[in-house]
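Here it is, the structure in full.
Here is subunit A:
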Amino acid sequence: MIELVNVTKRFGKQVVLDGISMEFPVGKISAIIGRSGIGKSVLLKHLIGILRPDSGSVLVDGLDITKMGEIQLNEVRKKFGMLFQGAALFDSMTVFENVAFPLREKTRMKEKEIRDRVEEKLEALDLSGMGDKYPDEVSGGMKKRVGLARALIQNPDIILFDEPTTGMDPMMETAIHLMIMEAQKRFGFTAVIVSHEIPEIFHVAHRVAMLHNGTIVEDLPAEEFQNSSNPITQQFISGRIDGPIKVA
Partner candidate 1 sequence: MRKLSTEAIVGVFVLMGIFSLVYISLKLGKLEIMSSDYYTIFADFENASGVREGADIELAGVIIGRVEKVLVHNDMARLALRIRKDIKLTNDTIASIKTRGLIGEKILKLNPGGSDTIVKPGGVLNETESTVDLEELISKYIFGGV
Partner candidate 2 sequence: MVRFLEFLGAPGLRVLEKLGNMVIFFYQFLFWAIRPPYKVRHIIKQINFIGVKSLFVIFLTAFFTGGVLGLQGFYTLQKFGAEGLLGAAVALSLLRELGPVLAALMVTGRAGSAITAEIGIMRITEQIDALKTMAVNPVKFVVVPKIIAGIIAVPLLTAMFDVVGIYGGYMVGVELLGVNKGAFFAEMKTSVEFKDIYVGFLKSLSFGVIITWITCYEGYYTGHGAEGVSKSTTNSVVLSSVMVLIWDYFMTSVLI
């Protein structure tokens, strides 16, 4: 389980996270929604120790990762997989090498075994035959799927998704969502998704939290969230311009 306790993060004078406390339950899909640039990705990066809070702590299975050195942190990170917004594929490596990377760097697996596992993942994500291409030779949606394959390859306990479906056509979007749900059901991992795919995210996530102006304004099971009476939440879900959220 991941738990945030009073996490505050500033960039210069701007307070991005203002004393956030929340939990991400084990084996469930949690979603964080909110406007673009509000700090959802920043929050996500705190969970895996890429960013460290100015104050407060982040507990992963009871261990505070904000106090850890890199080596200790790397042990904890082995439980994680992460899909980045821009996929963050290594552009000097082929699709195959990208997906194989965690296995080659972090395990003593034989090349044959690696090949099998990578091929299997590529096939599952509708990427078979793409192994020899370089990231800049495939479409944005494909990059995302390659990134997903890379995040899933080590069967991690926790997977973080930073806007997994941005830049995809609606069919691919649905396919990715279905894939996340199916994979989650099969492997039972804990998932945290940052998204603004409304309303699809309510079908994917078990829990939804909304981040606004540095705080969590609402954190409810998905069904209840949709019917929330909170005016901020309502305005965001319905996409209206008038309301408590000021649109610049």
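These made the cut because all candidates are chains of the complex that A comes from, given by their letters.
Throughout what follows, a residue touches a chain if its C-beta (ideal position, glycine included) is under 8 Å from a C-beta of that chain, and two chains touch if they have at least 3 such contacts; residues count from 1.
Predicted model only: the values in this text are computed from it and were never measured.
Novice: Identify which of the numbered candidates 1 or 2 touches subunit A in this complex.
Specialist: 2
Novice: Which residues of subunit A touch candidate 2 in the complex?
Specialist: Counting only subunit A, the residues touching candidate 2 are 45, 48-50, 70, 74-75, 77-78, 80-82, 84-86, 88-92, 101-102, 105-106, 150, 160.
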